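I'd like to ask some things about the structure below.
A single protein chain has been removed from this complex, and every other one stays in its place.
On to chain A.
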């Protein structure tokens, strides 16, 4: 029924912006409000400045002058508050990211457990050409390693290509690519998914209704993701396309290759984000130099950087410069977006950085969110989905992987609060997830099964 998979140049790895967790801290904004708010805003701003100043000094020159007077006086007091704010926001950010990651995993696991299509083997991607139907274990292992090498090199090539495009300012090309990818994802994959779900539940739907539903879903999705839309709707769309992409991966990656790829991707991620010559790091630095956001698409943002109301004349004039600050802050995402011409990647744009901020100071503390690349969502869901699909029908393994991934995310966010720069979100979570998957499947499952057989509780 679906033939694209065999000649698929359209199947693509979802390595979009993945792993990069950026704390969306904004540079402190000088407050021109009079009255009660001046002192607290000033204080808050001064220590926000101190907090962000350490990691982004070149960018803060412009609006640092207004707060300079207060800074030396209150240094010691502010340091404590600074740390407290960091931890307070850290905890809040953890929760803000747990919910979407959990939702994405729930969608993937629910689909895997109910729709049989995604666990059937119907061919492979061209990025994993070696088959795993070999008689010997050694041959199978070799094939999976070769598949991994091919996949990772495709990802590296794509990322480098993207970085080059960005460096030479081929923005139109990049935007076109992103739009094409999200079009394919929103329409084609949703159509396939809906078809399979309807088949599973034996529900008949006529073509006109189908066309109406898919058209509306896709059109609203494109608008929400690439232009403007309510925050929650946008987040919902991002979660849905991450889930769709993860399902594609779960279906088309052969067993052992999937696990080896997960491991290799987290190693690659670690290197790409942290090494000085890593492509993602160069992307981030280039964006920082130019003071512009890196592809607002492909990132899940937990909060908008704009507020409503209280537009003051002073702030309005400084609107554009504030915007570039926010943009620079947001731009610190490290994503790896190996965009492929026919990719079906979940590239979506969150319209966050292009919003002018008015009376930013007021709601800055609440609105500041954390950004997580969509590739992270995708790979987390692939891990949990694969655990659900292949763990001998056992729910314990799925749950153990879920807890492990969330704890890894928690630790990564903790590191983010400590180091305050872009960090890869995959390594810790995927490591924990893999360890827990294999150990739960092989060690805990027989133990719990034997206990349950005798109805023993521990």
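In this text, a contact is a pair of C-beta atoms (placed from the backbone, for glycine too) under 8 Å apart; a residue touches a chain by one contact, two chains touch by 3 or more; residues count from 1.
Operating definition for what follows: contacts and distances are computed from a predicted model.
Student: Can you match the unshown chain of the complex to its UniProt protein name from these: "Gamma-secretase subunit APH-1", "Neuroguidin", "Prolactin" or "Sorting nexin"?
Tutor: "Gamma-secretase subunit APH-1"
Student: Could you tell which one of A:102, A:119, A:291 or A:396 touches the chain left off the display?
Tutor: A:396
Student: Which parts of chain A face the unshown chain closely enough to count as touching?
Tutor: Considering the whole complex, chain A reaches the absent chain at 30-31, 34, 36, 38-39, 41-43, 46, 66-67, 69-70, 80-81, 83-84, 87, 393-396, 399-400, 403-404, 407, 436, 439-440, 442-444, 446-452, 454-458.
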